[in-house]
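Sharing a structure below in structure tokens format, with a few things to ask.
Of the protein chains in this complex, all but one are displayed in their positions.
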Amino acid sequence: MKIVRAGVIILITVAIVLGVSIPMVPKPQSFFEYPIIPGLEEKARNIFFHVPVAWTTVVAFLVSLWYGYRYLRTRDIQYDLKSSASAELGFVFCFLATITGALWAKFNWGSFWNWDPRETSIFVLLLIYGAYFALRSAIDVEETRARLSAVYSILAGLTVPFFIFALPRLVGGLHPGSAGDASGQTPVAQLHMRGLMLLNFFLSMIGFNLLFVWLLNLRVRIARLEYHHSLQSM
Amino acid sequence: MKFQSTYALVMKDVRSELRTRYALNALLMFVVTSVTTVLFALRSDNPSAQLLAGMFWVVVFFTAMSGLSRIFVSEEERGTTLTLRLLTIPSVVFVGKLVVNCLLTLTLTAAVSVLYVWAFPGFAIVSWDVFIATVFLGSLGFASASTILAAIIAKANVRGSLYPVLAFPVLVPLLMTVMNATARALEGETIALAFGDLQVLVGYLLVMTAGSFLLFDYVWVE
Amino acid sequence: MMTLAVQAKNLQKDFNRRTIFKGISFELGEQRSLVVTGKNGSGKSTLVKIVAGLLSATKGSVEYRTGNTNVSIDDIRDRIGFVSPYLNLYDEFDAVENIKVLSSIRSSSVPTDSAIQTMLERVGIAARARNLVRTYSSGMKQRLKYAVAAIHKPDLLILDEPTANLDEEGAAVVRSFVREQEERGILVVATNDPAEIRWGKIIVRL
Partner (left out) sequence: MNVKIIVGAIVIVAGIVLSAVNFVQSNVEYGDFATAAQTGKKIQVKGEWVRDMESRFDAEKAQFSFYLKDDNNKVVRVVLEGARPNNFELATSVVAKGRMAGAEFHATEVLTKCPSKYEGNAEAVKKTL
């Protein structure tokens, strides 16, 4: 975990410094220049933060779901600690992704919120996390709580394909790569990014994912200490 | 599959419901009051098909949330949950309760449909085939997602308010699709145009039914 | 029908970070009876619930065998009878309806009217057979629970607090069920009554 912590500090620092300080010019010649993207300009720098945070949200949800499934198979309470800790972190990242996204949307698309398919999806993900915590707080017995919240998160996970496939039919998309987009491409999926920008994007991506791993590890260790403390005080 | 046991469980619930009117009376009264409220809100205006279709499913959603959890909560309150668990396997309980929930939801959507057609001149259904297919598939989808949630909610302390909180995120894809398809039916689009929506509804129904069928064992056996 | 055998191996149950009991093992073959005893909160009910498949154990397992084949609890649910304060009947049905409804959920064979009548006379509530259970006293409800649990001649009969709410006449009915079960198959009883503890050939003290 020391390596992970060092990685987090280095990668995120580098990503922030590079992300903020590298100049944007119309015709980048040197490696240490970003292209100006018409319509995005300096706002394009948000891609180093918004996209990794949103991505980490999804990772956290999947990790929580996986540990929930492990709990149901093994009935080992350790997995429930991991599952709920991952959900807590996922909620924080989800919140950050929503904020960074709404700000970007305001200055690029013209409004904070437009119920674009991905905006709708992340809003529903926020609701799922909210419902998950509400359910947990409404059940007293630890084993029942672990079991039922794991089932709920798996059930919620089953709706994910509908947000990916069915939702874009119903609401128009503004995100790059949405159906109906003239180019049909996304900067992230097809990696339409120039040299250093791409490198910086990946540094940030790895950095934020490691940050999640490190925080999850800390959170689980705290939960374990609390668990053993409560065992001793009984 | 233990068809006999499932049938017996469904008949037990139907007879019990007809005798006590535990869920049915509350559901129907809820329908009447909420449709009246919508009527008050929209009477002076000339609401669009989109708006009416949306309000139709808003009424269905909140009414369902007020009543559908009863199928498991009532067992929990009477202390018969363990009796059922003793008598039969989880799959029988799930399928039986799913069937009962489908019957309740279909009754509910039928009642809302009749009231809407009667109360709102703007709610004129042009494509009956689209409307009936949408309401039918939507009701079954509703029931399939809410049955296992009802079983979860029966184990929690605060039941009434938690149910819609848990159900809404899971039902969002269904709600958006049925609202869209219902608006199409009001605007008179053919079933070929609405085919995509109906396909999504069938897909949702399959995924939710199979998913909760597999997950139910973990909810039911402590 | 093959005889049923039940074997518990090293059972442990945790509940809210508290270990209720651990290391419980026993084996019940044909005509064996088990009594679980222990002070309040020691997990008597929890243990019999685990035997009946109503609750899963935290560690260890309960295995069921018919003849020489291992079967799962779900295969033999129609061969179990269970009477306890926490297994309730349907208030809105009368005694006959309860027996019919619960039997038909349990298995495909529904008892005949005359079998039900005989059983209700045996437990002493035949006179009120057509009244809703809602109107019954707690002792009458307990008697009806015996009728439901024994009507299908179970191979495994589990009694938690067998004579709770019952008068002396009711207790005599219970003793007749116990003797009958000792002839037929396995009997599991959770109790603190010294007289009832003597029913067990195996005694587990929690």
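First chain written, first letter: the chains are A, B and C, and each begins at residue 1.
In this section, contacts are C-beta pairs under 8 Å (C-beta built on N, C-alpha and C of every residue); 3 or more make two chains touch, one makes a residue touch a chain.
Source: prediction; values computed, not measured.
Peer 1: Among the chains present, which touch the one that was left out?
Peer 2: By the stated touch criterion, the chain not on view contacts A, B.
Peer 1: Among B:28, B:106, B:158 or B:214, which residue is in contact with the omitted chain in the full complex?
Peer 2: B:214
Peer 1: In terms of residues, what is the contact footprint of the unshown chain on chain B?
Peer 2: 48-50, 91, 187, 196, 199-200, 202-207, 209-211, 213-214
Peer 1: Tell me which stretches of chain A touch the chain missing from the display.
Peer 2: These residues touch the chain not displayed: 26-28, 35-40, 44, 47, 107-111, 114, 158, 161-162, 164-166, 168-174, 176-183, 185-187, 192-194, 197.
Everything below uses one rule, namely that only the chains that are shown with their structure count from here on.
Peer 1: If I average the CA coordinates per chain, which chain comes out farthest from chain C?
Peer 2: Using the mean of the C-alpha atoms as each chain's centre, the farthest one from chain C is A.
Peer 1: Which chain has its C-alpha centre closest to the mean of all protein C-alpha atoms shown?
Peer 2: B
Peer 1: For chain B versus chain C, what separation do you get between their C-alpha means, in angstrom?
Peer 2: From the centre of chain B to the centre of chain C is 37 Å.
Peer 1: Approximately how many whole Å separate the CA-defined centres of chain A and chain C?
Peer 2: The computed centroid separation for chain A versus chain C comes out at 52 Å.
Peer 1: By the touch rule stated above, which residues of chain C touch at least two different other chains?
Peer 2: 56, in rising order.
Peer 1: What parts of chain A, by residue number, touch at least two of the other chains?
Peer 2: 140, 143 - these are the residues of chain A that touch more than one other chain.
Peer 1: Help me check something: in the complex, which residues belonging to chain B touch chain C?
Peer 2: The contact residues of chain B facing chain C are 2, 4-5, 8-9, 11-12, 15-16, 19-20, 78-80, 82-89, 92, 221-222.
Peer 1: Show which residues of chain C lie in contact with chain B when the two form their complex.
Peer 2: 49, 52-56, 74, 77, 80, 82, 86-93, 101-102, 104-108
Peer 1: Which bits of chain B are touching chain A when the two form their complex?
Peer 2: Where chain B meets chain A, its residues are 145, 148-149, 152, 155-158, 162, 165-166, 168-170, 172-173, 176-177, 180, 196, 200, 203-204, 207-208, 211-212, 215, 218-219, 222.
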